[in-house]
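Mind looking over this structure? Questions follow.
Here the complex is missing one protein chain, while the rest keep their positions.
Entry: chain A
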Amino acid sequence: MSPAAPALVPVQTRSERLASASVDDFAPVTGLEFEWKFVPLAAVKHLTDGALDGSPTAFGYTESAGTAVEWIDASDARVGSAGLPEDRAAANAWSSVEKVLSIVVSGEPAEELVVTRSHFGSAPRAAHVLVEARPHSSGIVILQQNGAANLAENVEIVVGDGAQLTVVTVQEWDDDAVHLSNHFARVGRDANLRHVIVSLGGRAVRVNPSVHLVEQGASIDSFGLYFADSGQYFEQRPYIDHQAANTRSRVNYKGALQGAGAHTVWVGDVLIGPHADGTDSYEQNRNLVLSEGARADSIPNLEIETGNIVGAGHASSTGRFDDEQLFYLQSRGITEEEARRLVVRGFLAEIIQQIGSPALEERISAAVEAELVAAEGVRG
């Protein structure tokens, strides 16, 4: 483990960023750091600097064939196998937890597993989840978050050789909830991880997935969908680390913003390492700003350390409503309200269709619909 980098020396490459499980290795957060510069610090201060309750919290799930769910000790040797914290809140959470929620997928295929987490309460808490897909298994794990929360957490995802794993994390917190989450994934040989972030509810929600493609033929499909209303802050910083040859990544995040003070941040890092010959990567982020006073930050970064790749591209766009689309739909008799709904629904449908669980896709469609109706009420 490397010691803390001296202050004011910028990290030159994404892979050299400090990683540590010890909170003291990270300097106190000032808000000037790139990883904290957009976050409403007052809302998260107690998660970066305060004491966190790391005791296990109740959760709900239904027995699903080919999966196993249990609490394991934080000292278990498997903990830490997918990565280590890269920011102070994550390190604070890491060192605070007593138990880790272990989810093992072993079925070929396993039944869909939904883990519902809605009992965190509003006191500052730490959590840690470890999702493991055994070699050649396949399955879908849905982490469904509701209720109150002041939560810093780490989610580790270990995808064994030849496994096909989907992990969906859905944030539908209460309006005043704060959630800082770091996901670390390690994807094995010829394995695929499909990772989906859906953020719809909460005051400040940040989910940062770091995905390490460590064996040849590993691949990641990384999706994100967020809908920020007035006063909501949603951030996601997918980091794809191509370490091995013939690895493939696709990153596609889409967000809608509506209302004064709605703020979203997307920072997409792709690193193609010196040994990642034959890498095929593409990342994009698109934002649809539905009203005045909302702000979307979108920053794609691409680092390439080998010239021998199949492809590496990125795209980012943040736009207002397309008046020509509205005119077209209205000219067919469709009211302006319904036309807006159709366009936004269509914009986000591309991501919803990728979730891979028909029941969840339907529920998220309905939730997006409800956001749109609520947003119209606000607009008047």
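Quick notes on this structure:
One rule holds for everything that comes next: contacts are C-beta pairs under 8 Å (C-beta built on N, C-alpha and C of every residue); 3 or more make two chains touch, one makes a residue touch a chain; residues count from 1.
Convention: contacts and distances are computed from a predicted model.
Of the candidates "Fe-S cluster assembly ATPase SufC", "Response regulator transcription factor", "histidine kinase" or "ABC transporter permease", the chain left out of this view carries the UniProt protein name "Fe-S cluster assembly ATPase SufC".
Across A:16, A:76, A:175 or A:336, the residue that sits in touch with the chain not pictured is A:336.
Annotation: of A:33, A:76 or A:350, A:350 touches the absent chain (contact as defined above).
Think of the hidden chain as still there; on chain A it touches residues 322-325, 327-336, 338-339, 342-343, 345-350.
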